[in-house]
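Here it is, the structure, as structure tokens.
Other chains dropped; remaining ones untouched in position.
Chain nomenclature is as follows: A, B, C and D, assigned in order of appearance, with residue numbering initiated at 1 for each chain independently.
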Amino acid sequence: MSTAATDAAPSAQRSFSEHVAGGQIQFFRLPSLALDAGPIEADAVLLGVPYDGGVTYLPGARLGPYHVRRASAVVHGHHPIHRVDVFSRLRVVDGGNVMAPPFHAAGMREAVRAAVGRVVGAGAAPVLVGGDHSITLPALRAVAATHGPVALVHVDAHLDTSDGAPWGEPHHHGTPIRHALVEGLVAPAQLWQLGLRGAWKDEHEADLVDAYGGRRFAVDRIDEDGIAAVMAEVRAGVGERPVYLSFDIDAVDPAFAPGTGTAVAGGLSSREALQLVRGLAGLQLCGMDLVEVAPPMDHAEITSLLAAHLVYEGLAVLACRSRP
Amino acid sequence: MSTAATDAAPSAQRSFSEHVAGGQIQFFRLPSLALDAGPIEADAVLLGVPYDGGVTYLPGARLGPYHVRRASAVVHGHHPIHRVDVFSRLRVVDGGNVMAPPFHAAGMREAVRAAVGRVVGAGAAPVLVGGDHSITLPALRAVAATHGPVALVHVDAHLDTSDGAPWGEPHHHGTPIRHALVEGLVAPAQLWQLGLRGAWKDEHEADLVDAYGGRRFAVDRIDEDGIAAVMAEVRAGVGERPVYLSFDIDAVDPAFAPGTGTAVAGGLSSREALQLVRGLAGLQLCGMDLVEVAPPMDHAEITSLLAAHLVYEGLAVLACRSRP
Amino acid sequence: MSTAATDAAPSAQRSFSEHVAGGQIQFFRLPSLALDAGPIEADAVLLGVPYDGGVTYLPGARLGPYHVRRASAVVHGHHPIHRVDVFSRLRVVDGGNVMAPPFHAAGMREAVRAAVGRVVGAGAAPVLVGGDHSITLPALRAVAATHGPVALVHVDAHLDTSDGAPWGEPHHHGTPIRHALVEGLVAPAQLWQLGLRGAWKDEHEADLVDAYGGRRFAVDRIDEDGIAAVMAEVRAGVGERPVYLSFDIDAVDPAFAPGTGTAVAGGLSSREALQLVRGLAGLQLCGMDLVEVAPPMDHAEITSLLAAHLVYEGLAVLACRSRP
Amino acid sequence: MSTAATDAAPSAQRSFSEHVAGGQIQFFRLPSLALDAGPIEADAVLLGVPYDGGVTYLPGARLGPYHVRRASAVVHGHHPIHRVDVFSRLRVVDGGNVMAPPFHAAGMREAVRAAVGRVVGAGAAPVLVGGDHSITLPALRAVAATHGPVALVHVDAHLDTSDGAPWGEPHHHGTPIRHALVEGLVAPAQLWQLGLRGAWKDEHEADLVDAYGGRRFAVDRIDEDGIAAVMAEVRAGVGERPVYLSFDIDAVDPAFAPGTGTAVAGGLSSREALQLVRGLAGLQLCGMDLVEVAPPMDHAEITSLLAAHLVYEGLAVLACRSRP
């Protein structure tokens, strides 16, 4: 018989809005932790952010945390390549969802900033599962508030440096990297973009990244050099700086990750994606997010499953670092 | 921020088998109750039974509790027709899942019998969500052990009185009604079958039901008389006896309930199905099950959604009875 | 162990084109019969016609026979309403598929005419499963060649009396009824159209039908009078004439039959459709077809399943007539 | 060869945001009209509103106009029941889409109000295809600005009178009727709600509607009386007042309309829905909207197809009124 302890008086329903985004299925079958229920004693805190109010094309990423949580149930703890048992080495908890209705962009940003700030403030690494890419900016703000400007490994098909002008809005899922650069959340020349591809609006699309000394590894470059060599270059360049990983699932080819809202043909394979995150081992990972999983476009949950494995690989990078 | 209290030491993963069938999303956003954690103070206990080891055709009903729980999140508490607030009138809890691997039919029967027995023993009504129809027999055994032979309202496209010979197995999802009759779990002439349709193997298919004085209301009969008249007849016939409702979702037409494993064309509409359960109001409902929801064949979760509403209607019948 | 006798020398593959449309899964688990292998000793012969070369919108009906055969496997033989065991009363066989590539309309017409002619010539009733509606014309030609002009019960959302001008082609799936009327295959005032609905190109859309004394029962008429009354009128009007049933699955509402190529909202329910065919009992059914099942648009095979039940109801009408 | 005239210098791409919501496939194959390109000479103007920023549960309604336009291509012009050729009697045009990004609720409201105001100001009837239900409020504001308070026929599974408190936002897709009542856009006792069903949060859910003299026809009422009787009552009650129809597709059962974001079991059939709109014939329809079609949850486009037929029925009501 599988049951949990009674958590309230009988028949006291939770609110619907709370439930829709609720963390009742914990990531990786891990224990829950209420962020506001006392001191956070953990090494890493998983947070869902069921928000897709920043999506300009196909919506659905608000359902990402629900489906990634479900898919993560099949993932065990021992990493046979790193030879580390992630959930024994680290104290990892599911901190539930950061709630914000889809029509409250500013509220979402404040809620994410506060939640991530609390996690970072407790010395733990925040691991966010979106939701769309607009959740990354407030997460980075909170991380940089503690760690200072970070190295940012940004895995994505797109540059995400739009100024938002075509939509008349400075904050949507195509703008977080612009703000992160302009606000100084990224250390100089420490933006690493991997998985880029597809046509640009014009020749100036990458000018901002170049101006900040960002390093761009388009898919054709990864194809030529191999993901191992690319990650070696990333590791060498990042060194001992705190590094934040922002992984937009659309970096992966639609064959492996159909469940996303702005897919682009010709992306990473699932193996390259896993090796990419695995290749961060040794670095001082201070936080990460996995965004843009849109289950309505998925089939057989393969995108959520890949996302769960990518998050696990990120946790394994944390575990490697904490080796005794 | 939506979180629950920490329920274990950090990073202590639950077992995978426990999780797959886990009750982490509570039915109707209700509180959880551990059946074995002390006295059961409730009027009704919802139980998932993620078992489909008795399915002879298309499997998948093991995923029923998971999806019905999810769909039930959109259902509120106040019933505007009965004018009763179900979850205020009754103490309803989610008792989690009754666990049994798909290859352990006997183990499933024992686990269901024990769990239902505990619920009935505490004076509460068991409300099971399957899983396949083979879960009904042990539930009825437990119910009859306390209440004596019951009136059985059996909603189904099939008679479910097979002797199991073609499969060489007396217990599968097409046999529970035979056993219930033969074991004396049903009061004399108190089997009420609604939703029957489709061709028979031979002219003797209904002989057993007829021998026990069962009343059969095929779909063409319901179509002619209307569901209201049929239910009036059922209510009059049952009277003050304890009545158990076993609702196989395949009683409903595949247009309204495509997510099931042995669909038959020409079934009930969703409205008829809801009116059918609603039409039990006034009777002394002592337990119910909703079985054979097979999510892999569903689309847009419409079968799970209908199932959740049918379970809610059953709970409302309980609430009507407990009116002050 | 389930096996069939070796039917050829080892490793002699059949041709691919033959296989794609092959009758290897027999309708209703019935025996196969080779039409050209000697005298046909049967009361009814099921024929698949995997041809959709006449489809003007969404194709896929070429896969109809394959999927309807599969779905028909779950249908048994005893009809509890008519109280007749269809497959005991009648000798029914699966005559395989009538082959024609999608780009050979004239070849399809000749092949269907020949096959149906052989069946009718042997005193058996042809039961065709399409394929698109353009298979009906050659079937009617063969039936009328033996039986003379027939009563035609035409169940469809559309009139199917187009002259083909918009497509520059007199024969496609929207034209068979025009040809049947003009060629005199239908007895005077013996066209019965049921299930019609939707907007017309102009006010003259039904002029041809009216000119031939056809009776039109649009869905709104069926809704008002009830299918029972409508069928009573049909039976009275047809009397003892030989009657042919042509059932286009798009007569049924897309909720119950999504798998078709030119769906129209607001159609028959599955129950009405089944009652419609059942309501032919007593008439002298001399042949039937079930067309326009397009599996690529189906889900959970519910359209194929309904189609299989409708064909079974047609066979039951034949069985009723042959009662001793 | 099917082509349109060159509309710009070669290779001048339109903006992406404009395109996503673009009206390039005109509703019902009708001509396009630029609202801002001069006087509007039309009797009815179809407008798409690809906005779903107000959705609290499953998003996707932003794709509604695209898919309903596509499905509407199969609908012809002559209405055989009303005996009127809709597109000959009326000048109907496709006015394109009213653009607003999903994160700009206030901007959407202003854009819809302005566009509808222009249409109404030109003496034409606005016919909106959403998009979510939050587009109705600004449409009603514009309509009432010209016509004064209207009779409002509101077809929906939900009351849509939430005060928005659970989401901290007074304007989302569950609130438009509250605002319409409070702002005086609805004439006294002229709110007619049809299709209501499902459980309520508490017993006060309908208090606001009742306070304004609204008439509620829940599905069980429609089931008992029949849609014809209900519509007769509506027509009698509305009389010669200008009437606006707001049709939320979730009034229809999920079997017939799975493609919506907040489905409720037990709704109207497609035939009832069509008869409902048809039953407005004779009234002075001054505008309508069809909202909440969410194509990602649809299959085989059956929801979009039904929506297209419902809009056509609305246009036919306009055509009946303009009979010479």
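In this text, a contact is a pair of C-beta atoms (placed from the backbone, for glycine too) under 8 Å apart; a residue touches a chain by one contact, two chains touch by 3 or more.
A quick note: this is a predicted structure, and the numbers were derived from the prediction, not measured.
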Where 4 copies are displayed, count of copies in the complete assembly: 6
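The working rule: only the chains that are shown with their structure count from here on.
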Can you name the chains that touch subunit B as well as subunit C? D
How would you label the subunit B and subunit D contact, same or different, if same means the shared numbers make up over half of all numbers there? different
To bring the C-alpha trace of subunit C onto its twin subunit D, one rotates it, in degrees rounded to the nearest 5, by 120
In whole angstrom, how far does the Cα centroid of subunit A sit from the Cα centroid of subunit D? 38
Using mean CA coordinates as chain centres, what's the gap between subunit A and subunit C in Å? 55
Two or more partner chains touched - positions in subunit B: 74, 76-77, 253, 255-256, 269, 299
Contacting residues of subunit B [partner subunit D, same complex]: 74-81, 83, 85-86, 253, 255-256, 269-271, 274-275, 299-300, 302, 305-306, 308-310, 312
Partner subunit A, residues of subunit D touching it in the complex: 15-17, 20, 52-60, 62-63, 101-105, 107, 166-169, 172, 296-297
Counting only contacts in the complex, subunit B reaches subunit C at residues 57, 198-203, 205-206, 218-220, 223, 253-256, 258-259, 262-267, 269, 297-299
